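As you look at this complex, bear in mind that one protein chain is not there, while each of the others sits in place.
By letter and in written order, the chains are A, B and C; residue numbering begins at 1 in each of them.
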Amino acid sequence: MEKHPLHYASLELNNSGLCIKITDDILKAFLELTSLDDREKYRLRVAVSEIVTNGYFHGNKQNAQKRMFFSCNVFNNRIEISVEDEGDGFNDDEVEEKYGAAGEYATGGRGLKIVEKVADRVKCGKTDNGRFRVSLLKYVNAEPVEAIGQSIESY
Amino acid sequence: MEKHPLHYASLELNNSGLCIKITDDILKAFLELTSLDDREKYRLRVAVSEIVTNGYFHGNKQNAQKRMFFSCNVFNNRIEISVEDEGDGFNDDEVEEKYGAAGEYATGGRGLKIVEKVADRVKCGKTDNGRFRVSLLKYVNAEPVEAIGQSIESY
Amino acid sequence: MNISKSMVGDIAVIKLNGRLDLETSKTLKGLTKELMADNHNKMIFDLTDVDFINSSGLGTLVSILRDVNSKKGNLELCSLAPYIQEIFEITHLSSIFRIYENEEEALSSFAVTENKTE
Partner (left out) sequence: MNISKSMVGDIAVIKLNGRLDLETSKTLKGLTKELMADNHNKMIFDLTDVDFINSSGLGTLVSILRDVNSKKGNLELCSLAPYIQEIFEITHLSSIFRIYENEEEALSSFAVTENKTE
């Protein structure tokens, strides 16, 4: 896979509820540069908004002193998006514990499910400078499966 | 003036007519983070679109192989925007020669006039890596005049 | 999120407009709390002009549905764009909400309910 994106955006924002709309506006603008159809564009926007909402709410705990980092890379055959917050991250067990039993009438716990459904690959983890990063990869044109996950792996 | 922006966006795009809309979408989103009123927001968007249009058209000469660089920094009291293209730039004499005599029915030559009218400060010049950069500064709250032009001077 | 409300008999028809995300759905929750405080427990949410919804917005809708159900009221949704509808399906919420094509159908569902209880 080629290494240099055709189009690249990098943002740093004060943590606030506005981050959700602003990153969505920017993603929406960038998606116009891709050949994804309208339905796929919309699904991806929702998935990314889930990750940003989580960063703002769970990661940065709505603290206005914290920062939010967002990047979007458009390649010929894929889009890579990453969201970083200044929180501690989470593990799957916590999440299972929180929502495992709540069922369909739970008022939360749907964000990550949407992300998993929409993304071709998701990766979470701490960055070198102690932030929590969620990266999402979405293919724009069908690609051989063995190629998946090479570039997003290496941060 | 404080050095670190509250909100920061940096973009790199393939040179195309779409750059005009995309950078405008992003600026529009970022302006929601400021206290500028709607009229000032709109004027600033027009001014920036002039600079981007010029970069795409005159600087990069509509060449799709060239790149366009855009950054937007929102500080407490000001916004700094820069646009870089991979062309040779221009000087004021050229421009005067081109449009000096055409009058009101000229079909071009209004972009820089809008920029000058709207911006509190504009600066053009070559960057270290040989790109042509136009930087624009706009104050959000009135500021003592002697403070103008310190930060944007130093790239 | 812009919200406009009109009453059709004792049914509050609430037109939503714009984004339904974490920030914006607070307004909607506030409005329905007021309605229920005034004993208005029958509602239709018209989503024609909702152009973005994510799980925070859905969570708010579920929370309102629970409030309404606990008061033996009704909450009906109508006029979802196909891509909005799909988000309901991905999250298995199309099974707990009643979703109508348009406002008329949503309104007539109340008539049927009332006939039944007669």
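Keep this in mind: a contact is a pair of C-beta atoms (placed from the backbone, for glycine too) under 8 Å apart; a residue touches a chain by one contact, two chains touch by 3 or more.
These numbers come from a predicted model, not from an experiment.
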Request  = Determine which of the presented chains are touched by the chain that is not presented, and list them.
outcome  = B
Hidden partner chain, touching residue among B:Y8, B:F30 or B:Y56 = B:Y56
Ask   = On chain B, what residues meet the omitted chain?
value = 17-18, 20-21, 24, 38-39, 42-43, 45-46, 49-50, 53, 56-57, 104-108, 110-111, 113-114, 117-118
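Simple rule for what comes next: only the chains that are shown with their structure count from here on.
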Message = From the centre of chain B, which other chain's Cα mean sits the farthest off?
response = C
Task = Please list the single chain whose C-alpha centre lies closest to the global protein C-alpha centre.
result = A
Query = Which whole number of Å gives the spacing of the CA centres of chain B and chain C?
reply = 44
